[in-house]
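Heads up, one of the protein chains got dropped from this complex, but the rest are sitting where they should.
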Amino acid sequence: MKVVGARIPRYDGVAHVTGRTTYVDDVRVPGTLWAKALRSPVHHAAVTKLDTSAAESMPGVHAVITWEDVPLLEYGHLSALGIPADEPLLAKDEVRYLGQPIAVVAAESEQLAAAAVAAIDVAFEERPALLDVRAAFDPDAPKIHQWGNWYPHFENEMDRRQIRKGDIDRAFEDADTIVQGVYRPAAIEHAPIETQVCQVVPEPDGRLTIYSCTQALYFSLGVVAAHLQQPLNRFKLVGGTTGGGFGGKVDTATETVTCLLVLKANRPVKWRWTREEEFLCSSTRAPWHMELATAVTRDGWILGQKMLTLHDAGAYARFSPYGLTKHSFHHTGAYSIPHLHFDGYVVFTNRVPTTAMRGFGVTSVSFAVETHMNRIANLLGLDPIEIRLKNANRIGDTSPNGVSYTDPSTVDTLKAIADAIGHELPADYRTMTNEPRSGELLPEHLVAQVGSTEGH
Amino acid sequence: MNLTVNGAACEIDGSALTPLLDVLRDELGVTGPKAGCHQGGCGACTVLVDGEPRRSCLMPAGYAEGAEIVTVEGIGAPEDLAPIQQAFVHYYAAQCGFCTSGMLLAAQAYLARGGSDDHESIQEALAGHVCRCTGYAKIIDAVAAAARGDSFDLTTTAVGKHTTMATGGAE
Amino acid sequence: MAVASVAVDAATETMVPGSEDEAIAAFGDGVGVVVVGGGTIVVPDLTYRRIRPSKTLMLGHAGLAGIETDGAQVTIGAMTPVQDLVDLPAPLGPCAANVADLEIRSQGTVGGNLCAGDAPEAPRGDLQGAFLALGATVRFAADGEVAEEPLEDFLGEHSGRLVLGVSFDEPAAGAFAGLDRPHTHDYTALAVSGAKGNDGTLRLAVTGAGSWGARLPSAEAAAGDPEAAGKAALQDVSPRDDALASAWYRTKVLPALVRRVLTEMGASS
Partner (left out) sequence: MAKHTGRGIAAIEYPTGMNQNGDPSQCWIKVKPDGRIDVFAGTADIGNGSKTIQSQIVAETIGVPYDWITYDNSNTDSSPVCTGTFASRATFVAGKAAEKAAQEVKRKLLDIAGKELEIDPSDLEIVDGEVVAKGAPQTKLSVGDVAAAATWGHGELITGTGAQLKPYAAIVDPETGEVDLPPHSAISYAACSAEVEVDDETGEVRVTRLQQCYDVGRALNPSQVEGQIEGGAMMGLGLGVLENCYPYYPSVEHRGGAFGSYLAPGMEDMPQIDTIMIENPSADGPYGAKGIGEMANNPQPPAIAAAVYDAVGVWVTELPITPERVLRALEAKAEPRREGKKVVFDEELSVNAVSSGGIRFEVPA
């Protein structure tokens, strides 16, 4: 018997194909109220008036909550790592993106909740919006965030993530060619087929049961407990079965607000975002702006790389500082590059906050580095597979942070692709392995790159 | 209104305008069809109406009056799976499962009209159904296998049609 | 069950006529009436509360579906599903086949398509260009009277009028060219239809270059030279930016699509 390595069908496969898997939206609790949110209709504004009394007095409306109802208004996605919080659960005196939630209503039906949202008296004084990360640093840029237009809380209160390795100036001096390019992948929707949804039920013992579509049960439990300033066992988070996530359902977008509505209404409440809300108001993959300057020799050795990254975080930080740090750790791609100079900024703009998504931080840099690599090969008249094999990270080579690689496979995967497409490699490339560099593959500029693999 | 859902006659109050999806899920408690968008854009709500695949979020319930409606619950139970359901299990064609019921019913209708195992025909028949997890490859393989009339071993999954294994690296 | 996601207002009066005559009578002058054909556009508008009508006219049982051929004349009922057109000759068949996916084509109707203007995301009347190229006539009811009008005049003027059907003469030749990305979920970003009548009249029309489908008279005038006709077509449209494509892009591509249609028709006639 070998279970590991076997093609076992999904644990929940039969439940999936018979429609019996219970997703949050399939939970049925009698007496459940519907939640609907009042959201910002503008990209950036002061909230000059917020009066919910008319909505509250409508028949069938059981609760309206605003920022005033939240015990701890700001709790960050990275607070557990000691990173300060910047985003209110519900907007207080200003809104920073179109769709930002301001107040949420619980009522007997979805249509009644929508009518109550329309009855909330709210006024805005619009402010100029900042949308281009490249203009965020300019003196005349609108000031949109309490921390300034870019995140200032990296270690030692630095305002950027830096990587410095080797001597970039020497790499540029020694280079035969310096290739510069700009790479800008787009913001992407997670677009799981199940939209953001939760159902919260008050239990006889005073606890709240939270039916959640979260990708991270304990993370979301911690977020709810922190906002409500309650111990973890006040809540039972029920989940584990999620209709697609891709990173967006780490956000804990609905759970906390729904708990607050339940505590106010003392009734079960469900908040299911519409597809339109999912597209327009839920967080996205970030758009990135990346500039690369790479020092290369005419025979295709990469001596050094300078990089500037502007990460468009949208209106609030969420996971962006984490994502940018991960990005910086992987900004050389699958290659060993001795001289590095990286500056990355988490830049705030008046768009929907961005969050984790499949490949967080690295999808962007893979596009930049690899497209740049293809350009370099093309400019130098070199084969795109050979130049990659030559510079590929090998066992013992050190990463941008100075850590040695223990299990690289760049050589293997590239050779397999060369085979698959019928691309014949010269003999010395065909025999390449992942083993530590030596001989012609260890030119002078890479000697210092070979570290120790012990201890990892 | 009188509907027949998975063989059972149901009497429904409410507006003829109410989308069939909401009648099924919220009035009848038939939760197989999923509310993925309420815009007709994803296909998670597709059911069979007199044998034809229809987006139930777009169809006013009044249009289904007197019709035979079949949801995923109606094509096969766990102990008695329809061939297309067996194919989805055996080909690992469902991941998160949220698009699966709509996908299955579109496939079921395709098979019922004599659809072949030709990949392009399958792609055309199921084109409106968004799956964000699988990349569609295994769904197409599953429908093709069901179209061929294969039988399925439910204790294992099929060897990937698009994959080869290699041992490499630095052992 | 209290968990009702239904956002359709219970207050909306629904009228479900069982025949064309009943439909005409129920529609009346059309004031305050929202017509529900297949539901593909109106039902999401209702669920998302973009419209909140006091009265709806549901045509599903009014018997307005079907394609009839009488000599050279083809008549298509307003409730005919788009899917029923896909095997017709060009430009209508390939144009219909280019609309969305099988299920949406089976639910969306010809009448609804002719009354669909642009939405924030994109122009929606995928079939309008093909019918314009065919010189189609719309049969409609208003204030209880039935009348006909060229589609060209009717587009955008459907308020107070209930579409009953559309008719045209089978063309001697026809062609359709659209952007052919295989993606199925979006509306037609840009497509050109052409048809040559039995009397030699040539009509060209576009979908996606404005709020409504539009004839391309300047291109028609230059039709002898497909390249020149393509460029001339730009005088006839004022495309705009939307979620699917920019005005710039539509302007760049329209000449090519016009040329492809003319070339194909030239080859087939």
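As written, the chain order gives the labels A, B and C, with residue 1 at the start of each chain.
Methods note: a contact is a pair of C-beta atoms (placed from the backbone, for glycine too) under 8 Å apart; a residue touches a chain by one contact, two chains touch by 3 or more.
The shown structure was predicted, so the numbers you read here are calculated from the model rather than taken from an experiment.
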Neighbouring shown chains of the undisplayed chain, as defined at the top: A, B, C
Hidden partner chain, touching residue among A:Pro71, A:Pro128, A:Gly240 or A:Pro426: A:Gly240
Residue among A:Leu33, A:Ala226, A:Val250 or A:Ile337 touching the omitted chain: A:Val250
Contact residue for the chain not shown (choose from A:Gly333, A:Pro353 or A:Gly396): A:Gly333
Interface residues of chain B (partner: the chain not displayed): 37, 39, 41-42, 92, 95-97, 123-124, 126-140, 157-160, 162-171
Residues belonging to chain C that touch the chain removed from view: 120-122, 179-187, 241-246, 248-249, 252-253, 256, 260
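Rule of thumb we're sticking to: only the chains that are shown with their structure count from here on.
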Category of the chain touch graph - line, ring, star, complete, other: complete
Distance-maximising chain from chain A - centres being C-alpha averages: C
Between B-C and A-C, the pair with more C-beta contacts: B-C
Mean-CA-position distance for chain B and chain A (Å): 32
Inter-chain centre distance, chain A versus chain C - centres from mean C-alpha coordinates, in Å: 41
Chain centre separation (chain B, chain C; CA means) in Å: 30
Multi-partner residues of chain A (at least 2 other chains): 28, 272, 274, 276
For chain C, residues contacting two or more additional chains: 1, 3-6, 8, 48
Residues of chain C that touch chain A when the two form their complex: 1-9, 48-49
Complex contacts: residues of chain B adjacent to chain A: 29, 31-39, 41-42, 44, 71-73, 76-78, 81, 85, 88-90, 92, 94-101, 104, 130-133, 154-159, 166, 168-170
Touch list for chain C against partner chain B, complex: 1, 3-6, 8, 10, 12, 14, 16, 36, 38-40, 43-44, 46-48, 56, 58, 60-61, 100-104, 106-107, 184-185
